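What follows is a set of notes on a single structure, which appears directly below.
Missing here: one protein chain of the complex. Every other protein chain is in place.
Think of it as A, B and C in the order they're written, each chain with its own count starting at 1.
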Amino acid sequence: MKYIIPAAIAIGVGLVTLVTYFFEGADILNLRLVLTNWAVILGGLAVLVGVLNLLLVHARRVQSQARGWVYSLVTIAAALFMILVGSGEGLRSGISPLYEETSVTRVLFSGVVVASQAALASLVMFFLVLAAMRMMRSRPNLWSVGFLAAVLITLIGWMPFGFMSTVNRIRDWLISVPASAGARGIILGVALGTLTVGIRVLTGVERPYKD
Amino acid sequence: MTLTSAQAELLSGVLGFLFTVALLSYLIGDNPLYRLALHAFVGVAVGYATLVILYQVLRPRLMTPLLSGDPRATVLATVPLILFIFLILKISPRTAALGNISVAYLIGVGAAVAAGGALTGTLLPQVRTTWLSLWPEASGTFLNNLVIVVGTVTTLLAFQFWLQGRTAGGEVGRVALMRLLAGIGQGFLVLTLGVIYGGMILSGIAVFSERLSMLFGLIIGFIR
Amino acid sequence: MTTPPDGENYEERKPADQPTGPEPLDPLDALRAQFSDEAPEEGRERKSSVPPTAPLQDPEPDFTIGPEDEARKSGASGDLPDWLAETMGASQPAGAGPEEAGRGDLPDWLAGAQPVPASPEQPASSDRPDWLRAADAPPEQPGDVSDDVPDWLRGVMGPSPPPAGPEKAASQEPTPEPERAGEDLPDWFREVQESGPPADTTAPAPPPEPVSDADTPDWLKDIQEVKAEEEAAPSAPAQPGAAPAEEVPDWLQDMFPTGEPAPPETPPPTPEPAAPPGQEDADWVSALGLDVPETPQPPPIPEAPLPEITPPEPAGASFPTGGEELPDWMQAMETAPTEGPPAAPQEGGEGDLLGLDEIFATQPVKPRTEESKPEEGEIEAGELPDWLRGLQPGAEEPAPMVDIPVEEPSPELREQIEDLRFESILSEEAKAEEERKETVGALRDVTGVIQPELIFEGESLSADERVDRIIVTDEQAARIAMIKELLAKEASTSPEAVEGPALALPLGRWLTAVVLLVAIALPVVLGELILPDPPAPPELVAAYQQIDTLPPASVVLVAFEYEPDTAGELQPLALALLDHLGQREELSLYTISTRPTGPAMAERALSEADLAAGGIQVTNLGYLAGGANGIRELAIGSPPFSASPLAFDYTGNATQLTSTRLADLRPDLIIVLAASSTDVRDWVEQAGRTTETPVLAATSAGAAPLAYPYRQSGQLVAVLSGINDAVAYRALSGFGFTAALLSIWNAQAFGGGAAAVLIVLGGIVYGFKARRERQEQD
Partner (left out) sequence: MSGSLTNLLGLLIVLAGVLLLIVFTFLARRGFRPPLRPLSGYEAFPRQVGQAVESGGRVHVSLGPNGIIGEDTATTIAGLTVLETITRASVISDRQPVATTGDATALPVVSDTVRRVYRDSELPKAYDPKAIRLVALDPVALAGGATSIIADEDVRANVIVGSFGPEVALMAEAGERLRIPQTIGSDRLEGQAAAFAMADHALIGEEIFVARAYLTEEPAAWASLASQDVLRWFVILIIVIGVILKTLGLSG
């Protein structure tokens, strides 16, 4: 009984939005754009609540001197500093400081965010190579051998040396034909799964909004 | 506080150097330097994303219509605000039930976008791109088309959850033909994942070499 | 994901037979989850039973897990010998016969110790699977058997007391036939258990059957003598149903905790004169639950008869001795001949291989009467494997414990018997051992005392000396050797070869990092360039043509769908395309992104690209919120009263564009710089198709496979991917190469080559290691 209203809202809004995918027409399209626009705005507002929750969780860890509380303090300081400086610069210059060449916001973005994301992506490369090396230990079967063969061909098959022209062609064929067929099969499967979960929510069978 | 472009360049270079070295130290092992850099990065990234949401979403889509003076725009802009107030009520368990309305709204739209997007954005277009002619023409497309159609169908079959048939031993399982097709599908699947895995390693190498050349450039810059 | 065809990692599970409804939970899991108190070592998984919710139908193995996975992560059964691990951890699905239980190399006598299959009429349960409900059951009762006692020993010490309180019983489903306590025990041990003092007597114990003296090996006989000594000592007032604590020797007490509160302090027992030999055997035997035959000696001093021990049976449990379907080894036993001289021939009996039964049967077989029929729950002699039958106390026909003159055997057999007689086997030194008297403790002045720990203390049990003095057939010798091997294996089980704890230096990881670092740094630091000019594949030519044929004053939208973590690979592609676009006259170039950091990437690329020529007009539209929905809004129009994404640029300034959607703007080309496969799909489906605009995709190497389906259907005009295509594009369009681009390109070659070598080496080393381990297991 308690979830009648939320269920009605979820199913009603969902069906209206879904129908607009199959019927042309400006009115229906506008209806869908309004509903999705509200969702985007609400999502944006939710980020503010989420950031507040993040800071509170870290603050509680600092307060309770949980393990690694110093790092929580660093996260709180960095986040608050970035938000305050960014908002301050924006209010002062009237335009978004995000891309202003000399703004502190931009310096922090390229010095911290760009460098850190690139460094973490490099770490991902090391760990992927390590995992591929260990694969024959954790899963010694024919599938692993096939997987590693495909990895090796992709890794070295692109090099434009003369003696490797046949390997180049094999690699390009592998990527454009069998790999794309497999990718198609996988994303078709994912689409089917997404569709059935969506139908479960829209028919009220699945109610993740229960609390 | 405004910086000159030289100062900005220098500061972002030094920060980039420190954060790159600190984060790459995770290769050696989990250490305080890595933790400090990681948590600082998370803080700055959260701050940056919040600023982007403020400047690029809330301002144009919420503040502008609210303050536009057009009553219809104002009314349309207040609905998400009301939903937002319900969402804030979720913070305390006593009023959390009211917050379900906002969550239900988001989930309703999300589920429809997911289902509609999957259908019109992926399922139907990919099915359409798989309608390939298998007429044995002279050029090599016949073989490619055959591989693509067989690969797509068998990969789909490999994911079949429901086992209808009975194996030779009388147990429930895939019948021989289905097992063969599913086996072929799994071959395509493993090949696809291997190609993507190799591609991810190459991407990582390119990003790492760009980082190395930035570090190397900075060191040379300092030395000169 | 499942089903490797090679079946190597084949973990067979017998699918449920019933066509409808899931296979009910193996009852052992529920019980084991509640009563099991075995805490595995940290960081190890225990081999657990099959969860009930997924009736495992397809016998196909799952290639995403491997034996190493199970062993490395589970580790649980690694330390224990297989038969113990099987007994403690693995359960097999209902209905699986011994062959399918995957115990291929266990001896028959152990393979028979099968858990009783769950009854199929399990009522439809509530919405949660059993392993979850078992997790909800209240924590186990205090006083349960201690953690680290293996099952087969726990069986000796008696099961934990039945669950207290009606609500526990109510909260559990009606337990189907649980595994009978003690069933996993080797039979020779169960026989000793049956003769021990009771741990818990719930039902009246059936009269134990006498043991024939000739068949009892010496070491058992000596136990009986030791027991007799115990009996002879004066006993404290016997509590009904439990052997008095003082009379039971410490070593037995450890084995048979009475569970009752310690008896009131009583004066230490004064040593009693040794009871007459026959009498000692009788009491001790009865204490151990063995039947004491009527001996011609005068009746023992009347004492409270020691209650016999029968394997305690949880309520409702019944051992399948009747018509129920028996495991194969037991059915084979039903027809095995009973001991003793040839009585009325029993159909289908296989005689002792050497025909010694006739010789050793020293007592005419008494016809089995109703009373002496083994009660429900007692193992009949016929049910034991042949080699153990001799040791079975409850042999079909109770053989007396005393030497009875052997009937005159035929002449040629006499030599055989002479060879087998004890004296001819016993060496002098063994005789001296036979005479040794016990000098201390309650067993003082008793000769031939067996050290108790010989029998019960598993670790120090060394049966070497004892065994020599028993007549042992070849078959029995083989089985004794097997027991010794099992005990040796248990004593010497080395912890599974688990990689060192985290503290051990990760040398493998460091070495890999150094090799890759050096390989990638070579071209960056030393400027080492090895790659020749790249050829121009047809795909590249198509992309070049697409841009080269753009009419003047055309409109191009570039979507920057990558973030700093993939900028190293996609920025060169972006620069190559932007430089070429920069050569088109009066081009209107708009950039946009559905990722928060996308506009910054666009700004960075635009600032580095050579766009000064041709009066190009560039507008960075900034961040487009809402993902695929945002793209659809951009393509077909924005919600009413909401600013169009085309109205403001990334800094918030107005763009002076009149059109509010792409369909009005009618771009000539959309270029998607995509780090992930989903970005290509979103832009093709939401923008390309709706506005019938050609789309060119430039992706990371990992996202390329998903772009090709759209290429083949014509929705993409060309697909470029990775640094290699960026360099090839610059070579084709005649732009120069920057030093940074060349070093990144060569680094990808060096790094890719080093990674390939490392992966091949790793595969070879680990592959052979895994194969060797598998051969050892086989």
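Quick note on the criterion: a residue touches a chain if its C-beta (ideal position, glycine included) is under 8 Å from a C-beta of that chain, and two chains touch if they have at least 3 such contacts.
Treat the numbers as computed from the prediction; the structure is a model and nothing was measured.
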| item | value |
| --- | --- |
| Visible contact partners (per top-of-document touch definition) of the missing chain | A, B, C |
| Listed residues B:24, B:77, B:111 or B:205, member touching the removed chain | B:111 |
| Sole contact to the chain not displayed, among B:20, B:152 or B:213 | B:152 |
| Contact footprint on chain C, counting only the chain that is left out | 1-2, 13, 15-16, 20-22, 33, 39-40, 42-48, 50-51, 53-58, 60, 62, 64-65, 69, 72-74, 124-129, 131-132, 135-136, 139, 498-499, 502, 506, 563, 565, 596-597, 626-629, 675-678, 682, 702-703, 705-706 |
| Where the unshown chain meets chain A, residue by residue | 18, 21-24, 36, 39-40, 42-43, 46-51, 53-54, 57, 60-61, 67-68, 71, 116-117, 120-121, 123-124, 127-128, 130-132, 135, 138, 147, 183, 186-190, 192-201, 203, 205-206, 208-211 |
| Hidden partner interface residues of chain B, rising order | 23, 26, 30, 35, 38-39, 41-42, 45-46, 49-50, 87, 90, 93, 96, 99-100, 103, 106-107, 109-111, 113-115, 117-121, 123-124, 127-128, 130-135, 149, 152-153, 156-157, 159-164, 172-173, 189-190, 192-194, 196-197, 200, 203-204 |
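Just so it is clear, only the chains that are shown with their structure count from here on.
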| item | value |
| --- | --- |
| Contact-richer chain pair (by C-beta pairs counted) among B-C and A-B | A-B |
| Intercentroid distance (Cα basis), chain C paired with chain B, Å | 34 |
| Set of chain C residues in contact with two or more other chains | 5, 63, 509, 513, 516, 565-568, 597, 599, 622, 625, 629, 639-640, 642, 650, 652, 681, 701, 704-705, 709, 712, 722, 752, 755 |
| Residue numbers of chain A (touch at least two other chains) | 34, 36-37, 39-40, 43-44, 96, 98, 106, 109-110, 113-115, 117-118, 120-121, 124-126, 129, 132, 143, 148, 151-152, 154-155, 158, 175, 177, 179-180, 182-184, 187 |
| Complex contact set, residues of chain A against chain B | 2-3, 5-7, 9-18, 20-22, 34-49, 51, 54, 68, 71-72, 74-83, 86-87, 90, 96-98, 101-126, 128-129, 132, 143, 146-155, 158, 173-175, 177-192, 194-195, 197-199, 201-202, 208-211 |
| Interfacial residue positions of chain C with respect to chain A in the complex | 4-6, 8-9, 63-69, 72, 508-509, 512-513, 516, 531-535, 537, 563-568, 597, 599-600, 603-604, 620, 622, 625-626, 629-630, 633, 636-640, 642, 650-653, 677, 681, 701, 704-706, 708-709, 711-712, 722, 724, 728, 749, 752-753, 755-756, 758-764, 766-767, 769-771, 774 |
| In the complex, chain B residues that touch chain C | 27-29, 48-49, 52-53, 55-57, 59-61, 64-65, 68, 70, 72-73, 76-77, 113, 117, 120-122, 125-126, 128-130, 132, 148, 158, 163, 167, 169, 171-174, 179, 182-183, 186, 189, 192, 195-203, 205-213, 216 |
